[in-house]
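Excluded from the complex is one protein chain; the other protein chains are retained at their positions.
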Amino acid sequence: MTLQQEIRVSDELKTWLGKEAARHTSPPVSEADIRKCAIAVYWPEMPPRLYWDADYAEKTRYGGIVAPEVFNPFAWSIGIVSGAFLPDPISPILQRAGKGLNWLNGGNRDEFHAPMRPGDVITSVTSLDDVHTRQGGRFPMLFFTKKYVWTNHRGELVKVSRQTSIGVLGTP
Amino acid sequence: MSLDHTLYVEDVQEGQEIPTFQRQTDLMHWNRFAAVNDEFVQIHMDDEAAKKAGMTGAFGMGNLRYAYILNMLRAWAGINGDIRRLDVQHRAISYKHDVLTAKGKVTKKYAKDGKHFVDLDVEVTNQKNEKTTLGTATVEMPSKMAHAKAR
Partner (left out) sequence: MTQSKDIPITPGLKAYIGREISRYHSQPIALSDIRKWAIAVYWPETPPRLYWDADYAKKTRFGGVIAPEDFNPFGWPVEKPKQMDFSDIYAELKKMGNSLNVLNGGGGAQFLTPMRPGDVITSVTIIDDIYYRQGTKWPMSFIIRKTTWTNQKDETVRISTNTQINY
């Protein structure tokens, strides 16, 4: 059975397109979380003060510390294996469809709205944005894109992220 | 690194290249990023696991190169700019000790709904000038004219 035949039989996946698949609420964001994220992404340089110096940040237009755009408030949530990959019911179906494939990070398309601040509680809603196969190069490939919409506890839109994964049969 | 400057849209030219952001990365960088992103994946931590997946050894996560593009944009835009959009694709692997340089080039300036935006082509190249990550970004920035009117 070829890869494309496997996907064609999975109408189950198509029913998830555009539908809310999962909803997660983060723990409250702390200054410490933001500081650590900034240290990591600027390592080994000291990160900008906006991300860790409350006195400095208060005098900026933000009025306080904000998180870098890459900040993940779901990191280290209780009961979630990996905050970088929030669980949802689509993943097992995709895993079955892509059995035996090597997975690659196909990239992101992200929009940034209200910055994240200490004290914020972020809600993420996951949906399946796209799934298709392509016969690329030597091997067939499976593409899927999940969409994550983040809002804060004030109801403000924080981020819309589309993340694509590529499953490749054989060595990429 | 200081963000203490304001970049106005009038001071940006289409076609200009913005200051780069560079890192030579290894497990010291990847592990720190894994810790804050809660992204513990064997191929980014363990040579044997990476070899089983067809690579020559453990390699850096695309999300860290993504973060370096954001760092570059943030440093350029300064405290009064906002990164509004970043779209990237990862095209090649970054291995230990590769020198990664995030680069950006302004492609368009425009105004919309009273706000001012700059679009850029962005990429992360390695020491062989191979594009490991590429994409586009949009930064919103203040206008001197709007600032002057407001006074």
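A and B label the chains in the order they appear, each numbered from 1.
Quick note on the criterion: contacts are C-beta pairs under 8 Å (C-beta built on N, C-alpha and C of every residue); 3 or more make two chains touch, one makes a residue touch a chain.
A quick note: this is a predicted structure, and the numbers were derived from the prediction, not measured.
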Where the missing chain makes contact, among the chains that are shown: A
Of A:36, A:109, A:146 or A:159, the residue in touch with the unshown chain: A:36
Residues in chain A touching the chain absent from view: 27-28, 30-33, 35-36, 39, 46-47, 52, 76, 78-79, 81
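The definition used in the following text is that only the chains that are shown with their structure count from here on.
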Separation of mean Cα positions, chain B and chain A [Å, integer]: 17
Of chain A, residues touching chain B in the complex: 33, 36-37, 39-50, 60-61, 68-70, 72, 74-77, 82-85, 102, 104-112, 164, 170-172
Of chain B, residues touching chain A in the complex: 1-3, 23, 28-29, 32-33, 35-40, 53-54, 61-64, 66-68, 70-71, 74, 79-80, 82-90, 133, 135
